[in-house]
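All protein chains but one are shown at their positions in the complex.
By letter and in written order, the chains are A and B; residue numbering begins at 1 in each of them.
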Amino acid sequence: MLGFTRAQSAGFVLMVAILLAAPFVAYPIFLMQVMCYALFAMGANLLMGYIGLLSLGQAAFFGMGGYVGGYAVQSLHLTPELGVVLGGLTGAAIGVVFGWLAIRRQTIYFAMITLALAQFVNFFAVQDTGFTGGENGMQNIPRGKLFGMVALGPDLHLYAFTLVIFLAGFLFAHRVIHSPFGQVVKAIRENESRAISLGYKVDQYKWIIFIIAAFLAGIAGALNALVTKIVTLTDVGNVTSAIVVLMVLVGGIGTVFGPLIGAAIVIAMQYYLASFSDWVTVIQGVIFIACVLLFRRGVVGEFAAKLKLSL
Amino acid sequence: MMMIFGKPAPLLFGQLLLGIINGSFYAMLSLGLAIIFGLLRVINFAHGALFMVGAFVTWGLLHYLGIDYWVALFAAPLIVGAFGLLLERGLIRFTYKLDILYGLLLTFGLALVLEGLFTNGFGSSGVSYNGPDILSGTLDLGFMFLPVYRGFVIVAAALVCFAVWFTIERTRLGALLRAATENPSLVQAFGVNVPRLVALTFAGGVALAGFAGVLAAPLYSVNPNMGSDLINTVFAVVVIGGMGSIGGAILTGFGLGVIQGFTEVFYPPASSVVVFAVMAIVLLARPAGLFGKAA
């Protein structure tokens, strides 16, 4: 089914079951944020896990997706689903330009270019107080009515909407990896020069993956704007770029379920460590270090390796 | 008054000098990073935090032990270097065999831990440190009044940068280091203890950050975030100069300080982005940086 292995199918069914039941036991806003960041992390995971490129500027797409999505709903009075689509397209459009510049370079240079480009977006967001609201950010974004009919104000309505988009994004990302296209992408990661000699236009493949990652980030940003009702400079900032990398790392680079688990753990940390207040930064740092030294494959990766499964 | 591009000439001369002073910090920090990257292939994201530690050690030596600036100038880099040695042996060496990105992620975590610990220990508004009396006051240069201490910073930074460059490019120890960068197993076969060489190199690079921290303590607010404010710019400097190029790091450091200085006159809001603009342009034109060897 959909190119899933048996273990992945089981995992998928379980994931859907848990996500359906979760809002009745856990905090819906928390869960929605987890799904937003999981979408965001799935994009970053495509880059990190499937073509081996670390981007330090993903927040540019997430943040601008949020601003445009929020603006569409708040100022243009568009319906929320259009806001989310516009957010995704914004991410993708910026991704087209940034990707074109960045994919010519490898490893650390790629990381630094994405960081530099994201810096420009950040600069724009700080400057333009008319559109982005500058330091105050966009506040009180309405959730609107889905297709102009169903009000998303109640948390459970928005939860259902978020869940549908999340699952669509999940299957889309999975589909990308398991298509013939995805096979070539993996071949590039394994041995780039061989892929080139086989006649594949490696840069184009990288570019498309980059744009897909940016698209997912834009969708996630716009969705997050509806969930939290705000978009601020944090969303386009370096910290957000670092956090999404942390999510992928904690969950497991190159795994299917890694981004979701990683997002759940990191967001839970932000929510529940907040009462440890003084020690938040230290604990986050220690987790980074522990992941690199002890759980390099991430939670899902280590678990899958133990069971000799692909998850 | 002579005008250049609508700005008074003395102002621009002043700016040039100030740019060089800021450039000295970029040069010292990027030099340490370049050395570490050259031999260890580790992108040390904790470099800014160690710079901050250097400044706090300087303050601590005076505050707790009554040890003055001149002693700290030598003691603080040694202390930070020794701390670096512990970090390398305890944590960083485990990333050598991994993808280059893991070293980056590990040191990023390390930076968070250090900043968090110092915030808890000393608060966020920082501590105050005043430089030695003999370096207080200003010099009249005709076109501007230069604080004596800033003059001292230029001289000290230039001397240290030169000494490091000389050691690496012109001495036997430097030759050994460069050889170990090219082919560690061969150097090991010649009877050199490469792991020790690597550890000491890391300590040396970190000590440079500590030294920059000492120089910065009387100039800037000594607070836990002082390093993270600087580190992105310094990374850009290293990338522009060419990863691992010693001379490149130094020249680019000073050069970018000057470019930034002029931006601060003509369009101040862009003075932080200008570094990244330069970086993006350089990388597109010369992938390996201005002075790096093509990969």
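Please note the rule applied: a contact is a pair of C-beta atoms (placed from the backbone, for glycine too) under 8 Å apart; a residue touches a chain by one contact, two chains touch by 3 or more.
Please note the rule applied: contacts and distances are computed from a predicted model.
> Can you pick, from "ABC transmembrane type-1 domain-containing protein", "ABC transporter substrate-binding protein", "L-lactate dehydrogenase complex protein LldE" or "Acyl carrier protein", the UniProt protein name of the chain not displayed?
"ABC transporter substrate-binding protein"
> In the whole complex, not just what's shown, which of B:Asn22, B:Asn44, B:Thr58 or B:Thr181 touches the removed chain?
Final answer for the missing-chain contact: B:Asn22.
> Which one, B:Asn44, B:Thr119, B:Thr201 or B:Thr252, makes contact with the chain that was left out?
B:Thr119
> Which of these touches the unseen chain: A:Phe30, A:Phe131 or A:Phe172?
A:Phe30
> Suppose we count only contacts with the excluded chain; which residues of subunit A make the list?
Residues of subunit A in contact with the hidden chain: 7, 10-11, 14-15, 18, 22, 25-27, 29-31, 33-34, 123, 126-127, 129, 133-137, 139-140, 224, 228-230, 232-235, 239, 257, 261, 264-265, 268, 270-281, 299-300, 303, 307, 311.
> Can you name the residues of subunit B that touch the chain not displayed here?
Contacting residues on subunit B, toward the hidden partner: 8, 10-11, 14-15, 18-19, 21-22, 116, 119-120, 123-128, 130, 138, 144-145, 147, 149-150, 219-221, 223, 225-226, 229-230, 232-233, 261, 264-265, 268-273.
Just so it is clear, only the chains that are shown with their structure count from here on.
> Please give the residue numbers of subunit A that touch subunit B in the complex, ascending.
52, 54, 101, 104-109, 111-113, 115-117, 119-120, 123, 127, 238, 242, 245, 249, 278-289, 291-293, 296
> Which positions of subunit B touch subunit A when the two form their complex?
Result: residues 43, 91, 94-95, 98-102, 104-106, 108-117, 119-120, 232, 235-236, 239, 243, 269-270, 272-273, 276-277, 279-280, 283-284, 287, 295 of subunit B touch subunit A.
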